[in-house]
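All remarks here apply to the structure that follows.
Here the complex is missing one protein chain, while the rest keep their positions.
So that you can tell them apart, the chains are marked A, B and C in the order they are listed, and the count of residues begins at 1 in each.
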Amino acid sequence: MNTRKTIAVMTGGGDAPGLNAVIRAIVKQGVTQLGWRVIGLEDSFDGLLESPMRFIDFDRDQVRGILTMGGTILGTTNHGDPFTFKTADGKTTDRSGEVMERLKLLGVEGLIAIGGDGSMAICSRLMRDHGLPVVGVPKTIDNDIPGTEITFGFDTAAAFATEAVDRLHATAEAHERVMVLEVMGRHAGHLALASGLGGGADVILIPEIPFRWEPVLGKLMRRRAHKRHFSIVVVAEGASPHGGAILQRINPGGSRSLGGIGEHVADEIARRTGLETRCTVLGHLQRGGTPTPHDRVLASRMGHHAVELVRTGAWGQMVAVRQNRMESVDLAWLLTQTSRQLPLDDDGIATARSIGICFGDETE
Amino acid sequence: MNTRKTIAVMTGGGDAPGLNAVIRAIVKQGVTQLGWRVIGLEDSFDGLLESPMRFIDFDRDQVRGILTMGGTILGTTNHGDPFTFKTADGKTTDRSGEVMERLKLLGVEGLIAIGGDGSMAICSRLMRDHGLPVVGVPKTIDNDIPGTEITFGFDTAAAFATEAVDRLHATAEAHERVMVLEVMGRHAGHLALASGLGGGADVILIPEIPFRWEPVLGKLMRRRAHKRHFSIVVVAEGASPHGGAILQRINPGGSRSLGGIGEHVADEIARRTGLETRCTVLGHLQRGGTPTPHDRVLASRMGHHAVELVRTGAWGQMVAVRQNRMESVDLAWLLTQTSRQLPLDDDGIATARSIGICFGDETE
Amino acid sequence: MNTRKTIAVMTGGGDAPGLNAVIRAIVKQGVTQLGWRVIGLEDSFDGLLESPMRFIDFDRDQVRGILTMGGTILGTTNHGDPFTFKTADGKTTDRSGEVMERLKLLGVEGLIAIGGDGSMAICSRLMRDHGLPVVGVPKTIDNDIPGTEITFGFDTAAAFATEAVDRLHATAEAHERVMVLEVMGRHAGHLALASGLGGGADVILIPEIPFRWEPVLGKLMRRRAHKRHFSIVVVAEGASPHGGAILQRINPGGSRSLGGIGEHVADEIARRTGLETRCTVLGHLQRGGTPTPHDRVLASRMGHHAVELVRTGAWGQMVAVRQNRMESVDLAWLLTQTSRQLPLDDDGIATARSIGICFGDETE
Partner (left out) sequence: MNTRKTIAVMTGGGDAPGLNAVIRAIVKQGVTQLGWRVIGLEDSFDGLLESPMRFIDFDRDQVRGILTMGGTILGTTNHGDPFTFKTADGKTTDRSGEVMERLKLLGVEGLIAIGGDGSMAICSRLMRDHGLPVVGVPKTIDNDIPGTEITFGFDTAAAFATEAVDRLHATAEAHERVMVLEVMGRHAGHLALASGLGGGADVILIPEIPFRWEPVLGKLMRRRAHKRHFSIVVVAEGASPHGGAILQRINPGGSRSLGGIGEHVADEIARRTGLETRCTVLGHLQRGGTPTPHDRVLASRMGHHAVELVRTGAWGQMVAVRQNRMESVDLAWLLTQTSRQLPLDDDGIATARSIGICFGDETE
């Protein structure tokens, strides 16, 4: 009989660079140092609901070399929420009871769930309705999960988006063009601000600040008048004109990218100013890649803190960074919150304005 | 009176990483070592036709620090061919005579033109019709200029496209998806082959090999059957299905990206297999960026060889790399050639096939 | 007569990636937005003391394109402290009065000094003894300036050092070796911890934790016994064995690298274990390079905040980041402090220990 303490770990939702570093830290501390059994659920809860069940009974060798790998060795879900499991015939069914049974069969005492707000909601419900002890680790490239100042993956995505701005600079300058770059951020402009400020953009459009066309076009025309024959506009997915509805994209970042806000902004600029304008949508490239050293360290620290929460029995908590310290927030509280947006008095926004970057809400 | 030998240099067409390294090598050798006057024409011939004329009378300090810069410090044209100069009212007029007059005013004895086949054609005509001595330096990210085995900018673009494949790997694997990446290459598949082979793609579609859907879909479904739950498809802009017309894109890589071959391939795969499929169009990101060390060396060597051609009076020649040596080809011959495509017995294609990569022409 | 408000800006001490981003933010806000005159002192105070004086009277065009550049366009000092100015004959003389006179000749009302603790001490003395209004911006790759949680340049240096660990992994594994990497950090282990944790080192030696040989050698031999035939040891410059004096290096990171702690650790490991051991000293490579996007944003924010301090008359303050907000600390207080070290209960250290990384203070 196995008498070791047994916990499960899963990754849910879209992937983010650093997921494997979290898993590695959990396994290294859990298995090697504390002597626990750590079971990795494959494809979120999907693998658990198949027959045979798919999971990894981790030994320390299975996390060798994954610190620098993007993606997640555990995979993420296709079927989504087990409470509303999508079946082959297109219907949904509640399989949350089965999830609990199978976790029990594996002797799982608690779950570390690494995911976004969707995963946190599912796991909170498993805790509330079925009594599953859960600890959460926040994951979002948009950096908009409430309660934590930063999440892993953001620095990597921001670094890539900034590199994209750098690249567009060269080609915009050579051709006297306006280059529009659409980056992630449906509800928050963290990524657009970081890459626009770090790459030296001229205009940054973010969900927190509904923009008007006049200041944007004015900025572009003034640059033209001052013989700056190119401009860079960074647009967050969720940016929208003042008073306008947010544009819908059928598959975000996906094959039907028509109608995205980036294309819309590029079309309007070209139409209203006559300037040659091009749009680039970064899409899935932002999710992939080797995590930056910054994100590897942050993800490792978060994985370690998750184990500490399990070890001290602090179930129902999500790891959170506050004032650069590892703390935690209550999952129940978290689910009452909306996306963490940039505060309008953010000093990054003030810095950008002081450098002359336009957000589209300027008067006169 | 200026008695120094005077040559002009210009960059035409789309920019490519390494243009500045060519300019730097020409100026350093021409001005510093040979004592020539080197005049950089701004925005191709556009600046020459304005009043006052826009040009740089190079001293060696003006090329400091540009070795690593993408784009071109000289800019490229908006008005295009001076033989069919586009005027403000939308008409065209022949201003080639003015180009010649103004070059004479500046004392220019000959021109080094760095550009693609379009620029080579214009400069050849200036040589033929007006007697302007010209030396060409080939520039194309697609690597499809005839007569030379390689051009600068290709390695940089291939490196970025390969990095994009690397990034998609991580996210494709996490999500069990087919990821389609559209890269440059209207007439030739050099870039698609390099990034697909270097990044470990599963399917590569290139203009040289019209593809059929069956082998492509078969490859993807076989991977699925073997529990490889993701696949990467690299598509050159100019790839097309067997018997099908090449899809037209209004502004290549630009704001109206709808209808590109990448989107088309992604849509068809999704429709015919039911696999979750996403498309990413690299577009202008491929043109920008710091040139790789490889391209900085190659561009410097080409700039040096252009000066050697001028010094020895070899006008009417374009710098060419053959068997890794700097040589030259006749511009008149060049203009009779079509784009340099991958030979079907290319060992890179054979290597890719041996690794299991599908090109869409496989039988059974 | 010039009636514009005039401030000077200087960079002192060793360079750090991001210095140019600070300068750019100061000039863009100061000159363009506020209408100030901003004078850049060349080579710290050295250029001011020459005849003619060397300085840049900034207009906005002079900071174009410097956001991504490493180093500093203003240069740093060779003569050092003007209170103890080194003359050609090897003596020192107090030229601080001349500094003041010349600043007065230029109409300078106050100085923004970007530098390390040395520069802060000099500028504080200019303020105290001569009444020069000063605002400081902290600069240190070691990240050990008191009062601020982080400084620009650190992320860039940590990213490079981590990449070095990544590179050594590959070659260590192939050859079954112990690889020792010496990184910066005379008084603090921030950089060693970040790169060791981010790169997956096995041993990290830092100034905060005097190490004993037994745990270090034990760790390496245990890895050997477990068939891990390679190990990576990251050593901060200022690490030292328990009870041992800190090893002196004549020119740190410089041509006389003999006797550095890295070499010493490598020699001892090789001698005591018989394992093949190699040492690499990163040295000056850590200072250079394009700043990471993270550091470009941080440096821009710090430059903006320095202008805000000037604008509000908060002289005698140094910009500081606390809880990720831009604040400031008193320069006089700063100079009473010692280097900011890692606290022994730092969660990064705890994370590293939980992953199995050895710090050399382990018992049994």
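One rule holds in what follows: a residue touches a chain if its C-beta (ideal position, glycine included) is under 8 Å from a C-beta of that chain, and two chains touch if they have at least 3 such contacts.
Because the structure is predicted, anything quoted here is derived from the model rather than measured.
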| item | value |
| --- | --- |
| Which residue of C:168, C:236, C:261 or C:321 touches the chain not shown here | C:168 |
| Hidden partner chain, touching residue among B:307, B:320 or B:342 | B:307 |
| Residue of C:128, C:278 or C:322 touching the missing chain in the full complex | C:278 |
| Candidates B:3, B:51 or B:324 - the one touching the absent chain | B:324 |
| Contact partner of the left-out chain, one of C:179, C:206, C:309 or C:329 | C:179 |
| Touching residues on subunit B - with respect to the absent chain | 24-25, 28-29, 32-33, 67-68, 149, 155, 158-159, 162-163, 166, 194-195, 197-200, 292-294, 296-297, 300-301, 303-305, 307, 323-326, 347-348, 350-351, 354-356 |
| Contact set of subunit C toward the excluded chain (per top definition) | 11, 14-15, 17, 19, 43, 69-72, 75-76, 78, 160, 163-164, 166-171, 173-176, 179-180, 229, 251, 253-255, 257-258, 263, 266-267, 270, 276-281, 283-285, 287-289 |
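Heads up, the rule we're going with is that only the chains that are shown with their structure count from here on.
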| item | value |
| --- | --- |
| Overall pattern in which the protein chains touch one another (line/ring/star/complete/other) | line |
| Centroid-based (C-alpha) most distant chain relative to subunit C | B |
| Subunit A and subunit C: spacing of chain centres that average the CA atoms, whole Å | 31 |
| Between subunit A and subunit B, centroid-to-centroid distance (C-alpha), Å | 35 |
| Shared interface positions of subunit A, touching two or more other chains | 163, 166 |
